[in-house]
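Beneath this line is the structure, given in structure tokens, with notes to follow.
Omission of a single protein chain aside, the complex is shown with its protein chains in their original locations.
Note that the chains take the letters A and B in the order they are written out, and that residue 1 is the start of every chain.
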Amino acid sequence: MFAEASTVAHEALSSGWFLEHAFLIPIIPAVAFALIIFFGKKLPMKGSELGVLSMIGSLVFAVGAALQWIHRVNGAGEGQFIDPVIRSWTWWNSGGFHFGIGQHIDGLSLTILVVVAFISSLVQIYSLEYLRGDRRYTHFFASLTLFSAGMLNMVVAENMIQLILGWEIMGLCSFMLIGHWWEEGANSRAALKAFFTTRTGDIGLLVGTSVLFFSANSWTQEHLGVSGFSIRGLSAWALTGNPGHAAITVGAVALFIACIGKSGQFPLHTWLPDAMAGPTPVSSLLHSSTMVVAGVFLVARLYPVFFKGMNILGSGVNLITVIGGITIVVAAALAFVQTDIKKVLAYSTVSQLGYMMMGLGAGAWMPAVFHIFTHAFFKACLFLAAGSISHSASHHSFEMKKDMGGLRKFMPITFTTWIISTLALCGVFPFAGFFSKDEIIDNVGHNGYTVFMVVGLVGAFMTAAYMTRATYLTFFGEPRGASAGESHDDHGDAHATHDTHDTHDAQAHHGPHESNLLITVPLMILATLALGAGLFNATPFGESWERMTKWVEPRSVVVADMAHASVGETRGVRTDDTVAPPMMMSSTPTATASGEETPVGGEALTTASESSAHAESVCGTSAPEMGTCYAPQLHHAPFKWPKAAMSVVIVLLGMLISWLISVQMYTKKAGFFVGLTSRNKLLALGYGFLVNKYYLDHLYEKVIVHGIAHPIAKAAYWVNQNILDGIINGVGLVTRRVAGWVYRNVDQRVVDGAVNGSGAVARGTGNALRPVQSGKVSQYGALLFAAAAVAGLVLIIVNT
Amino acid sequence: MLVNQFLILAAVLFCIGVYGVIARRNAVMVLMSIELILNSVNINFLAFALRNGSIDGHVFALYIIAIAAAEVGVGLALVLLVYRNRKSIALDELSEMKG
Partner (left out) sequence: MVAQNIAFGIIAAIMVVGALRVVTVNNVVHAALWLVLVLAGAAAQYILLTAEFVAVTQVLVYIGAVMVLFLFGTMLTRAQLGREKKLNNSTWYLGIPTSLLLLGVMILALTSSFGNEKLPTDSEIVSTQAISDQIFGPYLLPFWALSFVLLVAVIGAIVLARKD
């Protein structure tokens, strides 16, 4: 069954065992999951040791593969296309269609693999202490391990089917982990909400995959010998195969809807803050650093498809940028009114995901991917710090206003790591967030999306302000509530339902204290990375520091068509502005001899002034005549200190203003600020708007469910009634109702009748017709078949 | 032999089956009518298999027979359950969906 179909490895490029066997990375936790489920409860540490060991194993494999990839890139020639290491086997076939499974390893997947394996390892270690004594301890670790297997599988996926497999495993594990303490009604509701909201988006994933498959399959089979599900095939098809405009646009939009759901983008972001009902390690791993970036990852993975489908870098704005931009501001505004520390972080996550999406939408691929990388570290650290506070200081409460304050003296390590991560999140030089976020804003502006650059700066200002507010409420001022040693029984966390936690709770009554090493060591490791991860791609320090760009970004070169090239070597052509024109000519004679299209030197000259690390290729703008493109041509904004200084100043300003207001409001209780929202009508309106989350939940539940589903049901009653009761009755009824409606509304209530009248008619019709709804299956069956017959008739008429 | 003579025979059987599903009150009779529908589909599959010279139609006809067996098994189990709970298998008494 599992015959090896193809090994697209490169002879000229170096490879290695880890790189060739990267498909093992998701298999390790998958096996561990099965072992935990079946044998976990009998093991000395109740299965948690298997989870931790499997994650460390995955991490070792991922790091090994990453090092070999770096070696591969370093050994490659300038301007050579770095082939991803692709292996594929037939997973199953049906009626001639072969569905593959395998690995597609390149810089992007290795980045995410390392991040996921690393954060998973730390979070599992942290959970050893955080969930000690939990009643579903083994199942928690099993779900966490299965989640990691799903995510890693999605990242290594060679084709869309495998990607969907991982995507859905993640969705399931997210549901299980959010509802881990399902005894509390709110938790299981939050789990269901998360599940259904992401499922709504997932319809787009299935539709988009199908649309792309049927559009691309024949091209990819002919030119590359791979199916239309293959990620490599889809990328090449989007850039090279002259895809139909409608097909690729529909496919890209459908896929993006899935990304909106999974990555908590604007209209479907409401599930993410509710998902904080899960245990804090879950929030840290799934709902901030890894799972929610799956949507961003999908856009980055199939970037050529989105590039073409959404017309990125084309004229005008595109959907991805708009959604990302809206999300940044909308979520950041919501973070101001939260009193729950985890909800602040949740909205902050949504906002940061907006940055990534906006970056991708505006052609800033590398900064967005780099932001995934850095954001994972500092956001995981922030969540784990919040968990540490609730675990050791605030008696399992996350309420900042009620149960925190003044904790910096009691929890020095948590405080320090929190501050470092906050500074990284806000984007203060030289913390990690500065390098990635500033790059996104810079590149968005550079690519001509000035409005969205402003949005990004506003978002940075707001981020700084709400994080300062949260920091102030948590660590400064006087201890309040639980952290002051008071115990109260009605705290909201479901921890309280653990009988086994009583011994621990007894400790907490002695007042806040620092957490133990299993919690602080992961915090310190993450904080170190929050401080230093930016150096992996430190654009300000010159090109030699842009290591991630070199290792991760796919080179946009025209690759000789694999089907026609007799040797396995791929040759790319690119002109580099650092290379003088005569040298360029001498360095690429073989390529020009093979008839590839050499980019015009004049185009290269335009980028020379920008000191771009990239060469100019036709990829993305037009299909190459010979060969294949796998990545669109993108430009990097040149780094300028004044711009960076401006954004840092904006951030510092945000912190300062927020700090001053916080001191006035929460400590000095200055008369002007306290109760301001209840005194000023305009502010009260805005506050209510934010507290109710823009009434989006109301919109979904009240307006969409009640407003659309119910009228449809009523319309169905109406149809039913008229068919059953005969046409004469129906005509009479309708005539009378129309006459009555005209009389009442046009004659009597011309002014205010429009709203009231239509509502009354809908209600009246529904009530009048309800008794006729029989509930008899046979009548429904008759309607069904009659409708099918009528539909068939319509089809015949249309087609002839 | 015409293609249509088989297809129209199948259509007639299908419509008789539809009538049975709608008209019958006894749940077992409804299941029998569904068997009629499934058989008409099988005749279609085999007629097209002969017309197109392909074997796929035979494969799916076999699958349909297997599925029909499973459907009858579960369907009759459901009918038994309904009978045990209500002492009747009249479908028009099962009107809990009434609006």
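Quick note on the criterion: contacts are C-beta pairs under 8 Å (C-beta built on N, C-alpha and C of every residue); 3 or more make two chains touch, one makes a residue touch a chain.
Since we're looking at a predicted model, the values are computed, not measured.
Novice: Footprint of the hidden chain on chain A, which residues?
Specialist: These residues touch the chain not displayed: 92-96, 776, 778-779, 782, 785-786, 788-790, 792-793, 796, 800.
Novice: With the missing chain put back, which residues of chain B would touch it? List them for me.
Specialist: Residues 1-9, 11-26, 28-29, 31-33, 35-36, 39, 42-43, 46-47, 49-51, 53, 55-56, 58-59, 61-63, 65-74, 76-81, 83-84, 89-92 of chain B touch the chain that is not shown.
The rule is simple: only the chains that are shown with their structure count from here on.
Novice: Please compute the C-alpha centroid of chain A, do the same for chain B, then give the distance between them in whole Å.
Specialist: 46
Novice: For chain B, which residues count as touching chain A in their complex?
Specialist: Interface residues on the chain B side: 18, 21-25, 56, 91-92, 94-99.
Novice: Write out the stretch or stretches of chain A touching chain B in their complex.
Specialist: Residue positions touching the partner: 95, 713, 717, 770, 773-778, 780-782, 785.
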